[in-house]
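Shown here: the complex without one of its protein chains, the others still in place.
Labels run A and B following the written order; every chain starts at residue 1.
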Amino acid sequence: MKQFAALTRSELTVFVRDRATFLVTFLFPLVFILIFGFIMGGEDVERVAVGIHIAEGADGEVLREVLSQRTGLEHQTFAAYHDLEKALQDREVDLGIGWDGDELSFLFDPAMVQRQGALSQLAAGVASDVNLRRQGLEEVLVAEREHVGRAAAANWFNMTVPAIIAFSILSAGVFAVSGHIAAMKERKILDRLIVTPMRPLLFLLAVMTVRLIVVYISTLITLFTAMGVFNVTFEVDWFRYTLLVAASTVGMMGFGALITLVVRRPSSAGNVANVLVIVMMFLSGIFFPVEIMPPFLQALSRVLPLTYMAAGLRHATGVIDMTGLRFFAITAALAALALVLIPALARYVVRPERR
Amino acid sequence: MTAVLRLSYLSLRTWLRERITLFWSLFFPVFVLVLLSAIFGGADEERYMRFHIGLVNLDREAEHADFSNMVEQAFAHLAEPKAEGREQLFVLNTPGEEEDPEAFLDRTREALRQGHLAAVVVIPAGFSETVGAALHGTAAFLQAEVKLLYNHGDSGSELAASIVEQVLADLNRQVLVQANLYERDQEVPASSSWVGTADGAVRYVDFLLPGVVLMAFLTNGLFGVPGSILYARDERILRRYWVTPFTVRKYLVAYSMATLAMCALQLALLWALGSGAFGARVPLAAPLPGLYLLLSAVTFLALGFIIASLSKTANAGMSIANILNMPMLFLSGIFFPVTGLPVALQVIVYANPVTYLVDGLRVSLDVGAGKLPPWSTVVVPLLWIAVAVAVAARKLQWDVDQ
Partner (left out) sequence: MSKPREVLLRVTDLKKAYGHVQAVGGISFQAHRGSVFTILGPNGAGKTTTLEILEGIRVADSGEIELFGETARRVTEQMKQRMGVLLQEGSFEPYLRVHEVLKLFSSFFDHAVPVDEVLERVALKDKAGALVRTLSGGQKQRLAVGVALVNDPELVFLDEPTTGLDPQARRNLWSIFQELQEADKTLILTTHYMEEAEELSNHVCIMDHGTIIAEGSAEEMARGLGQDSIIEFEVPELDSSAASALSAAGLALEHDDGTAVLHAPELTKAMAGLLSWAEKHDVPLTNLSVRQPNLEDVFLSLTGRRLRE
């Protein structure tokens, strides 16, 4: 249909020519990936560097033994306590342990606010181990970890990349409507279109089509960047991946439509969208586990679409397992969001029904 | 001078009338403060943590199942609601009355794989026997193993696993004490201390609040200048001023004053909320912190001018601000420490004035051991201000082309 082709071409042209929007759309997830890749990649939760200082005349053998037996822990000895303090401040070590023969003292860096909990736990564990050894005892019961997921989920970053991609889809989808279309309405560009025989639904389909193309390409760029720069591997099921990206994009456009329908003023729609997107980013368990949040936030996390989009993408990129039923249910739900809300958008926003 | 004051006052008033400004400058920092405190504040004190785990005792049918029962009891106890003032830590999935434990194990293993459970604890058959043997020292290095199934790479699962390990370590001690092998009074005392001047772990909200304040100031500077000034220039609003005796210099003074007033407003709001609702105790009003806050506000304003000088239109300026915003925030140590970065990113961290300001501010508030030499926390931002003045003086267009 020539209207549709013309509208699609027009939307694509506008997108490409507006350098600013173009760059931001593609750069946005990349910046996230790069930042988190480097920052969090450096902070491998598993490895802890411990510095120890044994006072003159004290026997540090037990302590060293205990530390050597722990996996994921490296330790080094410092001749002077002052050097240990400095090393801690310079982040060369995460935790300091001093032993003077009678007392164990644990040294922390107060600035390590987020790791404080884990490090305190570690300190308690070391203290208890030392006590056991000193009494000539061994543990009688231990935990043996067994990883149960897919082999590809080698590290935290594997889990994070698909989640970041999911977030970028959310962002692009929502702002296509509550940003782009709302702005067109505000600047009365939409008005000029509306007085012609142009079909509102075709216009929306054109916007959707362009977004789908752009978003898909953007996710691929992000994915390959992560793979290239950070050496993560994915086993992508391309059929499921494409299906989910498509469903998510239009689903999130549907969500944007909901915002625009509820928030009357176009400029406010953009702001509301921003808040919701950021809330979702924090609460969907992408960057930190949901379990540390208060129960009401945990419950909220379970109704956020981003939570499911991230899970679905993790599955489609081979990081976690998911039943086919669940995957297609998620995909269908996202598509349904679009099917229901976008026609409503056609009726109430793109129609010239002034009062 | 009255013209300057008047414009300054009016600028502030119009900003406060614009919804967009209210949103990004006031609402958003407040929102971040509230959200992050809600999420992480609890983790500090371990108030909110609740994991869904599976537990199966394959040793139940054994003759002397006391140890395996003990383990089971320990977890059951932690799964009791509101036990001893702390929230329920675990939600346990255990086999039903008639259910075959092995079948249950398969089922929960699958559930774990699918992400419905955080971990699965499996007490193997013969556990109690092994523990008993270990206690009697019949064989060296005999240890009874409890299998802990989890998902590597899933931060929730990792966290659950380490907590389970902690529970088991405590149990271990309990068992040894009960067997009269372990003497509690022979325990070595352990103390904790912190480097720097702090006398305890820093509370999350005290760590967060200065960071959020700086984030708010940064938003003002980065987005405010290109947004307001370039917009006013492009819409030919500024031109109306230039045809009067009102000079560019006066305009700059007025604008800067208004921005600083806005920063003060943000500071007051965040501080009131932070200390009132979240119990933050950082002394933001003391002289040294105050100096850093002022320096920060001015530095970010200066950065905004650099962006404005190098952008042709308001739109372009805002896009640049958008792209710079994230790296400047994250590669500065405001939210989490930045270590172990490749050289390219380290350069950014050290070039980023925010890094220095955050460091200086946190040290002055006693909520962080400074990593940078104190003089640099003042000199580097000043250098940036100087650069901004130089760039803006040459390149900032005050009127749009005919």
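Quick note on the criterion: a residue touches a chain if its C-beta (ideal position, glycine included) is under 8 Å from a C-beta of that chain, and two chains touch if they have at least 3 such contacts.
Computed from a prediction, not measured in an experiment: that's the story for all the values here.
*Asks:* Please identify which of the visible chains the hidden chain touches across the whole complex.
*Replies:* Spelled out, the missing chain touches these shown chains: A.
*Asks:* Hey, which of A:D18, A:D100 or A:D237 is the one touching the hidden chain?
*Replies:* A:D18
*Asks:* With the missing chain put back, one of A:A58, A:M198 or A:L300 would touch it. Which one?
*Replies:* A:M198
*Asks:* Where does chain A touch the missing chain, residue by residue?
*Replies:* Residues in contact with the chain left out: 2-3, 5-7, 9-10, 13-14, 17-18, 184, 187-189, 191-198, 352, 354-355.
What we mean here is this: only the chains that are shown with their structure count from here on.
*Asks:* Chain A to chain B: how many Å between their CA centres?
*Replies:* 14
*Asks:* Spell out the part of chain A that touches chain B in their complex, as residue ranges.
*Replies:* So the residues of chain A touching chain B come out as 19-21, 23-24, 27, 31-32, 35, 38-39, 41-43, 45, 85, 88-91, 96, 102-114, 116-118, 120-121, 123-125, 127-128, 130-132, 134-135, 137-149, 153-156, 158-159, 267-268, 271, 274-275, 278-279, 282-283, 285, 288-295, 297-298, 311, 319-323, 326.
*Asks:* Give the list of chain B residues in touch with chain A in this complex.
*Replies:* 19-20, 23, 27-28, 31, 35-36, 38-40, 42-44, 46-51, 67, 71, 87, 109, 112-115, 118, 120, 127, 131, 134-135, 141-156, 158-162, 164-166, 168-169, 171-173, 175-176, 181-183, 186-196, 198, 200-202, 204, 207, 315-316, 318-319, 322-323, 326-327, 330-331, 336-342, 345, 362, 367-369, 371
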